[in-house]
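Removed: one protein chain of the complex. Kept in place: all other protein chains.
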Amino acid sequence: MQSSIPIFPDQASTIASRVDNLYFFITAVATFFAVLVTVLVIVFAVRYRRRKADEVGEPIHGSLALEIIWTGIPFVLAMTMFVWGASVFMAIARVPSETLDIYAVGKQWMWKFQHREGQREINELHVPVNTPVRVIMTSEDVLHDLYFPAFRVKMDAIPGRYTQLWFTATQTGRFHLFCAEYCGTNHSGMIGSVVVLPQEEYEAWLGGASTGETLAQQGEKLFTQFACITCHSPTAAVRGPLLNGLFGQTVQLASGTSVVADADYIRESILNPQAKIVAGYPPIMPTFQGQVSEEQVLALTEYIRSLPPAEGSAAAPQH
Amino acid sequence: MSTPITGTGSAVPAPALPERHYLNATHGLKSWLLTTDHKRIGLLYLFTITIFFLLGGLFALLVRLQLLSPQGAIMTPDVYNRAFTMHGVIMVFFFLVPSIPATLGNFLLPIMIGAKDLAFPRINLLSWYLFVIGGIFGIVALAGGGVDTGWTFYTPYSSMSSNSRVLTGGLGIFISGFASILTGLNFIVTTHRMRAPGMTWFRLPLFVWAHYATSLIMILGTPVVAISVLLVMFERVLRVGIFDPSIGGDPVLFQHLFWFYSHPAVYIMVLPGMGVISELIAAYSRKNIFGYAFVAFSSLAIAVVGFLVWGHHMFVAGETPYSALLFSVLSYIVAVPSAIKTFNWTATLYRGSISYDTPMLYAFGFLGLFLVGGLTGLFLAAAGLDVHVHDTYFVVAHFHYIMVGGTLMAYLGGMHYWWPKITGKLYPEGWSKLSALIIFVGFNLTFFPQFLVGYLGMPRRYAMYPPEFQIYNVLSTAGATILGVGYLLPMIYLTWSWFYGKPAGNNPWNVKGLEWQTTSPPPTFNFDETPIVTDATVLYGHPEEVKVA
Amino acid sequence: MSFHPQDAELHDHIIPAKVYYAIFAALMVLTVITVAVAWVDLGLLNIVVALGVAVLKASLVVLYFMHVRYASRLTWVVVGSGFFWLFILLSITLTDYLSRGWMEAPMLVR
Partner (left out) sequence: MPEAAVTHHGAHAIPRLQHHFDTMAQQKEAATLGMWVFLVTEVLFFGGMFCAYMIYRMWHYDGFVAASRELDLGLGGINTAVLIGSSLTVALGVHAAQTGKQRQLVWMLIATLVLGLVFLVIKYFEYESKLHLHEAHHAAAMVRLFPAAGWFEVTGELAPLAGGIRLFMVLYFAMTGMHAIHMIIGIGILAVILRMAMKGEFTPQWYAPVEIFGLYWHFVDIVWIFLFPLLYLVNRHG
């Protein structure tokens, strides 16, 4: 929660204190050097002030020992900061294995969130406390950047691909959510809040705001609506690969290479299907670029992700 | 400490201007617009960039006024976006990049090495014309409504989405980029080929070393930003281009190309300032710079290693964590040469004969503010911390501390120091000290609060912001007003002194260096006879009498 | 790096004209080779050969047509730095592109 004159941001995620500790460490080092140099400059300036108009300074040229010292110490300190910064960074970059996934799409100038349970929100995001949450995001137009100051995390949302960030909120309450990458006219209006709820309240909120349909179910509808089903079903006349259990598998491609079927791959398969052709299938799938929105792609992806492996099916993805 | 100074200028009775010098050698507008004299071209640049500084400063004031109130006090977000973009573009490309090199560097570099001019005087003039043409495009873009992409021109916003004057503005930057390349080229060749007899590499003033390093960056980096801006323009005109994700292009690639120049460019903006400071500290301590070779080579190290760190602007932009870490460690390495410089400057003061003339006050100011700016760079280079502060006011404060607190201070310090050489006149001492003080105070009031509000999470490029950040913004705006006054004062009294100041004499500060051995102002070809350089020309406390052959 | 060529004479190394013809012939032969190799499937080696030949051709031009072979050390340094910086641009940019997918893509899967 924001006080009226804040001096330090809320620490509302597990990572926040790690970031802040690093911040304090570098502040300490920086202060030390700032004070050291300032004091020396002042002391020298006073002590050795010019007393006679034609006076010159002592002819001192340098000292190798000193040079080594003041190269070495900053170097060691700098490497310390690097290693510390790197470990914090990797902790931010590496997503824990169990997360609650939420999809986000940035668009001039709003954030659209989709929960797997089917809820949609704009410029507001509800998350449970003490649960690792992962936000998978993309953009419909230009660069945006999803930023939660209280969690100390941000990530650019980039058109044409997915990026992600994660956090575990440790405090309930309402915190800022900003767009931190300049995106045009209403960049500063592309803000909102993240609401951290206790687990039970979150469940209640999920129930209350629910449309009754999970994201996967919405995707299933789209799957029929866009006639994907005409090709991607065991009974289809024109056969495309069965998508059951596809997510996370390694797919053999006609080009001889293989690729892991992640969200990026599914997205590409829908929007630019010819870019990677599955081995053994003709390149007949039409592109859906311009027909499905990024949000619908996410729903379709979520649907494909939800499909259980089809047991014993010959059409299961090749390995 | 008591050896009396030896040198030409030790006892100058009532100095007077020389009869003939570069300013009165020829007359008329044409003699200026067609001049090939590096000193006059330096002054042409001085005049031009001062206009751009005022323009950029005007936009800074608009930005600050807007941020007085959380809802935005004076303009719509659209106008605000144009205001900060024009502020950044003008200040970087049309003011700070050329600031010290094209004015003081142009004026002094040949004199300091004992040459009659730069190697290519006409190319030097061409550089100024290109700069002016580029500037005119910038102003046309401005008159047509301005550019609203931020000074970084990120795609796809700049190429596909913005409906502002990206093409005209981009062209302006492209053209003025060549001005910068030509300046760098000229400096490099001049330093290699035009040194006077006896002016060995290790007798070169550190100012020259710094400009040599700067020039390397100018010639190696600028072409890359030129082509990237051109590719953006290409994409914008054709509506299809190589950064376009819808055909499989990568917007992040633009950022790589942009920062390949623009990170080194921040060293274009600071190295010449460091060169000035090395001269000032030596001069006003009447002492040779401590660890000359380390200071000289650290400039080169900054120039070279500075090319390896650009990805620290992209930690959260979609580059992989692995390259982020690589860029992080390299960023820390490039900080070390700056540390070396800082400590050597400090050590130079030890047992010096320190006077508090105005340029030295600026040098002290530089030390303090550059320190804060540089040290806050260490926060940003820590990848895990930058995730939080990236694109917040913390970054804005960081770079203003270095660019405004550091380089601008050095620029003003150098301008005061060499003003007597440039104009032959002394500036008013009292006023100049007062303005140095005002600038220092105003500066800190403007930008220190931005660190705090930045760490709190206030994003940059925001036309409106949550109300709890207001107090910091009000302080900042108050500071900017003071700062503005601080900057206007020198412009006024320096101009005044040009006409009414007291004649300075050849070496008013009683210091070393070839530039002080010629007249103030110097003759058109700098020296009446080619000087022969010895240790005594450049070293303090050298027993030998200075020879001007 | 004679820094003060006050007394230096103008002496340029004059390369005999027949060397130029020989270099020209070599360049033409190499051009034919690149074209020919493009029709042969060498897998990854194709690009290596293509660039290798291009580098060879460029070197011949630089060394003989542009006289760098007989030029001062400074010229070598200048030429070298041009290509070195190009190398920096390409290689460091590649660190990003080559490591794409090491971590992020699999992580979007679960």
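By letter and in written order, the chains are A, B and C; residue numbering begins at 1 in each of them.
What we mean here is this: a residue touches a chain if its C-beta (ideal position, glycine included) is under 8 Å from a C-beta of that chain, and two chains touch if they have at least 3 such contacts.
Since the model is a prediction, treat every value here as computed from it, not as a measurement.
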Where the missing chain makes contact, among the chains that are shown: A, B, C
Which residue of B:I242, B:I333 or B:V474 touches the chain not shown here: B:I242
Residue among B:L55, B:V224 or B:V309 that touches the chain left out of view: B:V224
Contact footprint on chain C, counting only the chain that is left out: 5-10, 12, 14-15, 17, 20-21, 23-24, 27-28, 31, 34-35, 38-41, 46, 50-51, 53-54, 57-58, 61-62, 64-66, 72, 74-75, 78-79, 81-83, 85-86, 89-90, 93-94, 97
Positions on chain B contacted by the hidden chain, ascending: 115-123, 181, 185-186, 188-190, 192-194, 219-224, 226-228, 231, 234-235, 238-242, 247-250, 253, 256-257, 260, 525, 528, 530
Chain A residues touching the omitted chain (full complex): 255, 272-275, 277, 283
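Note that in this section only the chains that are shown with their structure count from here on.
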Mean-CA-position distance for chain C and chain A (Å): 40
Shared-contact residues (touching 2 or more other chains) in chain C: 103-104
Shared-contact residues (touching 2 or more other chains) in chain B: 252, 321
Residues on chain C engaged by chain B in the complex (per definition of touch): 1, 3-6, 74, 81, 85, 88-89, 92-93, 95-96, 99-100, 102-104
Of all residues in chain B, those that touch chain A in their complex: 1-5, 10, 77-78, 81, 148-150, 154, 156-157, 160-162, 245-246, 248, 250-252, 285-288, 290-294, 315-318, 321, 324-325, 328-329, 332-333, 335-336, 339-340, 342-344, 346-347, 349-356, 364, 367-368, 371-372, 375-376, 378-379, 381-388, 390-392, 452, 455-457, 459-466, 468, 471, 510, 539-542
Contact footprint of chain C on chain B as seen in their complex: 192-193, 195-197, 199-201, 220, 224, 252-253, 256, 260, 307-308, 310-311, 319-323, 326
